[in-house]
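Yeah, one chain of the complex is gone here, protein chain that is, but the others are all in their spots.
Letters A and B mark the chains in the order given here, with residues in each chain numbered from 1 onward.
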Amino acid sequence: MRVAAYVLKRLLLLIPVLIGVSLIAFFLIRLLPGDPVLLIVPETATDADIAAARERLGLDQPVLRQYLSYVGGVFQGDFGTSITTNRSISADLAQRIPLTLELLIYAMALALVLAVWGGVAAARHWHKLPDKVLRFAALFGNSVPEFWLGLMLILLFYQGLQVAPAPSGRVDMDLAVPMQTGFILIDTLLAGNGKAFLSALHHLMLPVATLAITVTAPLLRSVRASALEVLASDNYRCAAAHGLAPGVLRQKYLMRQTLTRLPALSAIVFGNLLGGSVLIEYVFSWQGLGQWALRGMQVRDYPVIQAFVLVAATTYVVIFLLADVIQAALDPRVKM
Amino acid sequence: MTETQHDTSAPGGLNRRTLLQLGAGLGLVLSMPAGKTFAQGTDTLTVAIPADLGGWDQDFLAFDTIGLAVMKNTYPFMIDYPVMDLEGGQVFDTEGVLPLYAESFEPNEDGTVWTLKLKQGIKFPSGNELTAQDVKWSKDRAFAAQANVAGIYRILGLTEPDQIKVIDDYTVEFTQGTASAMSTQIQIISLYVYDSELLKSHATEEDPWAKEWANVNPIDGGAYNVTDYRPGEEIVLEANPEFPGEAPGVKNIRLQVIPSAANRRLLLQNGDVDIALAMPLRDVMDMSEAEGVKLLSAPNNQLVFVPMNTQIAPFDDPAVRKAMAKAVPYDALLKSVYFDEARRVKSVLPLEMPGYSETGYPFDTDFEAAKSELADAGYPDGFETSIVIVSGDTESERIAVLLQNAFGQVGVTLNIENVDPATMQTRRQEKTAPLQVASGQFWVNDFEYLGATALSPTGFLNYANYNSEKIAELLGSLAGELDEAKRMEVIAEAQSVLAEDVPWLVLAQPNFLLPVTEGVEGWVQPVDGLFRLRYLTA
Partner (left out) sequence: MILSLPRRLVRLPSMVLAGLAILTLVALAAVFAPWLTPWGPEEMDMMYFLEGPMPGHWLGTDANGMDVLSRILHGARIDLGVAIASVAIAVTLGTLVGLVFGYAGGWLDHIGMRVLDMFQAFPVFILALAVAAILGNSMINLILTIGFINAPPYARLIRAEVLSLRNRTFVEAAEAAGNSHISMLFRHLLPNALTPILVIAPLNCGWAILMLASLSFVGLGVPVPGAEWGAMISAGAADIVGGRWWTATFPGIALFVTVLGFNLVGEGLQEKGVKR
């Protein structure tokens, strides 16, 4: 009950934040130089043609009125229509969100596994070789631009070793399955197509690895630091001195306490992933939200940018909320 | 709708590098089966394209060279250009007409009334027959759209739907406001036809022209039909058995969207695609040595030039513009930017445009002369100015850097402003760029068109903001003038005027080179940059 009340309160607090974000986005992009209307009218357009196009798009209205009618639409699930492609934004979102989420979720999961395993291992071998190797490896991943790493992995595994699939598409062309959820791994399973499932995994391999490598370092650092604290705590030493089985010791004492700080940091890292995925999608021809937004930005497709900002911001704040809730569940000391 | 501005404007598709590199390329086309079999006579080609199309409704699609190119292959176009051989490659004969769905397309005696006769019995994929009513409905729709076709029809004095009349089920008459030497070229661009019965069935009260439906549903009935479309990923085409022209050489074509140029290259080298479009020239040159890859080449009408804004100081002084024309390192540019795969152009007209004469741009690199002419014009210490390019367009970047270096030698400080496509378009509209890199093909291979669009105050390609009474007068005398000899005389005179006024720095005319896998043949270089896939064989 307490948790529910807390979550509700936090959700209410989100509303002004999201309204603020949408307002900033709305006005900010209209401040940008560059007029989307000029990009959709033919080159032969006269001033009258341009004015007509502006009117058709509602861009001749005062900005505040545009904003209100936009928000009204959003509450009814209508994000408007892309200026440059005339496609419904909702349809584009439905198609692209799963693609990006799939990348992010797997990359995050992989990074967490690496960080927890590596961080605990490093702490247990504090200042010995495994510690140094693990930390350097993580720092390495944290010190290269993600687009560069992606390109290098493509060169190595696709062109060089030929073990990775071509950096295009989500499954091999001849294995396409009907899209139901939009999540390719789920859809291939629903279709009962084992080969397509494997092919999808294969295509996810490099982009997921690239993203995970670039964000593991801060997570690993945090896990290691927490684990060191726990290992040095009276509680843990006491339990160890009482001769608890190593398995129990690790699970009940080390792991649980070590992980309490992770959710908050994971939320931040997830936010960074959201940003980093823009370039990774480009490098791997991944038709997700990032590429969509990048293109929207270049051609000033207002509804596209607005929708992207709103989706990204919502994801971000919800992830933070989730992190807080998980943290509270893990750490009884945290007050709700 | 007259020139494709790939390199520099291409906002339609875009993504950084790939975006702008559409330039030279644009043409696209075919490929091989997935996989690495280099079998002869395959019936599937895979083509890597840099961007998806922006929508399927040609009446509303602007600035999207990929989209327009795909539609050139899937919409029924009544007429097209015939193909001819030129310098070892195949190009379009812009002075002829190839009837496809049309039986004939002929003018009356004074050239103002054109009659389109349709072949009988051609069916849309829906089963509806293509008739004069479809043509009429489609052009009514174009006028209602007030967009692409309506804009270009103005050149012919076609401004009202009433000027297009159905004579019988297979005959349509176009009554132009004026005779024009450009009638067939304009109609080749504009005479595409919708399946009117089909579209009407999707029309609603608010949307009588079924725009919403047509935007997201591929329009079929051209040389190819669209059998599958996954937005952002792939367009699958299959030869249309009803196509009245020569049957396409390859039955199935898959267009795969691969935004990164590096990836397109890798895919081609690995045999995963058969044709890579919009490749940077550097990669194209490299790939000529890759195993299993070859280059198809063809003469190209793409012109690369730097319009100087004639209303912004110091470029408002013709003497300064003339001096700058001598500060351009033409040969170094051909070598370092184009790897010698480009030709010098010594006129404002591209090389194969009728009337081209070297008197139009008689300038060579001469830093000393440039310097002293600048001093004479009142700039002994040079000046500072800027060149605007679209960011990510490597070719424009190279050009800008080279010019920056060369101009520095005559005391001119050149700042490079890179902006995104939307900003570029706005700067062009507002004419606020002192210098910019422009690159594209003139869709109508005629000086009357070039002059009207690029050298007249109202022209939409008039990036130089150029306004000359003399040129206006000469263009006026070309309008409606059908006599070839008289036209050539006027065009020659115009070039001597332009040699004095120098609105542009004319840089080069790059060759067209397309990297393909072994076995792919039949590339026809389109004058409008819109590839015709039907000529490909494998």
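Annotations for the structure displayed:
The criterion applied here is as follows: a residue touches a chain if its C-beta (ideal position, glycine included) is under 8 Å from a C-beta of that chain, and two chains touch if they have at least 3 such contacts.
Note that the structure is predicted; figures quoted are calculated from it, not measured.
From the options A:V3, A:A232 or A:A329, the residue with contact to the chain not on display is A:A232. Interface note: of B:E173, B:D286, B:D317 or B:E518, the residue touching the hidden chain in the full complex is B:D286.
The omitted chain makes contact with just one of the residues A:L155, A:V248 or A:A329: A:L155. The residue from A:G20, A:P130 or A:G194 that touches the chain not shown here is A:G20.
Per the touch definition above, the residue from A:L39, A:I83 or A:L294 contacting the chain not shown is A:L294. Touch with the hidden chain on the side of subunit B covers residues 16-17, 261-262, 265-266, 280, 282-283, 286, 332, 335-336, 391-392, 394, 397-398, 400-402, 404-405, 415-420, 423.
The chain not displayed touches subunit A at residues 13, 16-18, 20-21, 24-25, 28-29, 31-34, 126, 135, 139-140, 142-148, 151, 155, 159, 217, 221, 225, 228-229, 231-232, 271, 274-275, 278-279, 293-294, 297, 305, 308-309, 312-313, 316-317.
One rule holds for everything that comes next: only the chains that are shown with their structure count from here on.
Annotation: 39 Å between the Cα-based centres of subunit A and subunit B. Within the complex formed with subunit B, the residues of subunit A that make contact are 32-36, 38-46, 49, 52, 84-87, 92, 95-96, 151, 154, 158-159, 162, 166-169, 172-174, 176, 282-283, 285, 287, 291-292, 294-295, 297-300. Residue ranges on subunit B touching subunit A, taken from their complex, read 1-3, 11-16, 19, 34, 48, 54-55, 57, 60, 62-63, 146-148, 151-152, 154, 211-212, 215-216, 230-234, 254, 256-260, 262-263, 266-267, 269-270, 272, 419-426, 429, 453, 460-461.
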